[in-house]
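Missing here: one protein chain of the complex. Every other protein chain is in place.
Our next item is chain A:
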Amino acid sequence: MGVVCVYPYPVPEEKSGQQVVDTIQKQLELLGAHKSGNFFVDCESYQSNLQTATQQRLLHLFHNSEQPATCFSVLDNGMCLVSDLLFEVLILKLAEKKSGKDSYYQQRKGFKVESKGQRYELGDFIIKVGSVIVASNFRGILIEVEYSPCVIPSECWNLMKEFIQSFMGNIAENPPAHIKSKMDTVYTPEDTIQQYLEHFNNFRKATSASVPATPNR
């Protein structure tokens, strides 16, 4: 496991997402990267169903194709649980309504976010170009770059910055917000998921911000 940085790639107004993805992929192939399959990162959200009207707690369930045997559960206060895939079955059981009693958790429909796309390998780097889909609508592009040999962000940040800027331009001026506070600690797959969560939340907010705009017309 190396150090991973996730950045959103802005989609210009006149172009479609697919075109931008194709451009990036061509650029990567020019650099010399070769395709090594597909990848996906998806997130489902669950809401706690308490009778007493205290604050509703959210639970996000992530899967990452890079760690196929694992599922990550992130709470809204930032705590993350790394567990086997069977945990998902447990959550489903908690979300079932049984014998008149309400379930403990409720799945929030229409909140499923996914980032899917191609996976490229170039030497020690692994680059993933993903199109983000929120409830079957295309919302944006997320690019994930992983540098496998190093596990401490501060030691390889300069190298990664240079590499990312070579094909993405000046998006990677600063390290991702989540990593900034942990530059000198060992990087874990949980941190990747926290970065994705942040971006997915941004995409979701963008969705809900744009939806009230349309009825006003």
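Methods note: a contact is a pair of C-beta atoms (placed from the backbone, for glycine too) under 8 Å apart; a residue touches a chain by one contact, two chains touch by 3 or more; residues count from 1.
Criterion: contacts and distances are computed from a predicted model.
A chain of this complex does not appear here, and its UniProt-recorded name among "AP complex subunit sigma", "Centromere protein T", "Mediator of RNA polymerase II transcription subunit 17" or "Trafficking protein particle complex subunit" is "Mediator of RNA polymerase II transcription subunit 17". Residue-wise, the contact with the chain that is not shown comes from A:Y104, picked out of A:F40, A:Y104 or A:F167.
The residue from A:Q25, A:Q47, A:S65 or A:Q107 that touches the chain not shown here is A:S65. Seen across the whole complex, the unshown chain contacts chain A at 1, 48, 57, 65-72, 75, 77, 79, 81-87, 90, 93-94, 104-105, 188-190.
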